[in-house]
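Heads up, one of the protein chains got dropped from this complex, but the rest are sitting where they should.
Let's look at chain A:
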Amino acid sequence: MTVYKWTAAEVARKVIDKEELFILDVRNHDAFEDWKIEGHKFEYLNIPYFELIDGVEEILPKLPTDKEVLVVCAKEGSSVMVAEMLSEAGREVAYLEGGMKSWSSYLEPIKVSDLENGGEIYQFVRLGKGCLSYMVISEGEAAIIDAVRFTDVFTNFAKEKGVEIKHVFDTHLHADHISGGRHIAAATGATYYLPPKDATEVVFDYTPLTDGLNIKIGASQIDVNAFYSPGHTIGSTSFIIDNQFLLTGDILFIDSIGRPDLAGLAEDWVDDLRETLYSRYRELAEDLVVLPAHFMIIDELNEDGTVARRLGDLFKENHGLNIEDEDEFRRTVTDHLPPQPNAYQQIRQVNMGKITPDNDEQTEMEIGPNRCAVR
């Protein structure tokens, strides 16, 4: 039987289209428990490849014949071996090109909405890591917010759309993934903005992203307004775009809120987080659509694959916005936090420009699930 090779893009389509898929994950159990390819209708079997070296007969009865089967491993090699063995045993299976490494890097650009006068806003969904980046385009110009490190994806997308990248923003100093922001800016001549309160230790030049900063994109003058909203970090800044969208960075997510502890200052920042979520955001129009910098679970995806929800709905539904008691809130965001993201301290150092690991090392640092939130 034929062995098929699927790309991360093809798997992403199946996630977004809520298709069925059977995943035979041949990484070891710890790695599988830590993170895997999440899909609404995916089923899983986890058997480490080293238990299959002598043959796959024992697992054949466990693999469906009426459903597509995808073999997945860390980097590809073991999944090819297992897929070929299954093929020799008469099964039609596919393997994931580049393994979980490529899954962790893949970005799916999805249009969120049209903006006034022909503008558009795109969300880049990094399904394997839960990161969300944004591009606002309007008549020849573009702004990017919270770009991940795969800079080609953004520069190529801009080229395809025939727009020039003029402004690149990071809402805060990221701790869970490596920013591509300043590299995109360097490659395109765009201005790179970072909140100065998060940038006290950075070793490169940047333009301060401060409260009230207003940028107009393209001839149609799409409005990008910065709005100081500390709590996840002391510099965390949100954006209101075209008076329709609220980009919350890592402060507010769909089903959770930001955690204040990744710079080691949870106790200091918890009051800021409270103030942002319970006072500053409350003053905004409830019809704004929240576009966060992360999602945690696949259920947060909308029908079209985007991650977006009306602010007013989040005030009703998001548990983190409904903790009346301040002490209880403090406890929620400082005690019993989920494990900190993989290599988060090194990642902060990379984002400050203090260390410059090679591409493989960056991949290693970013591997694993996203853990920026408190539910």
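The working rule: a residue touches a chain if its C-beta (ideal position, glycine included) is under 8 Å from a C-beta of that chain, and two chains touch if they have at least 3 such contacts; residues count from 1.
Note that contacts and distances are computed from a predicted model.
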Protein name as given in UniProt for the chain not displayed, "Protein translocase subunit SecA", "Rhodanese domain-containing protein", "ABC-2 type transporter transmembrane domain-containing protein" or "Iminophenyl-pyruvate dimer synthase domain-containing protein": "Rhodanese domain-containing protein"
Selected residue (touches chain absent from view) among A:12, A:37, A:59 or A:74: A:74
Chain A, residues in touch with the chain not shown (by the definition above): 28-31, 48-51, 53, 73-75, 77-78, 81, 364
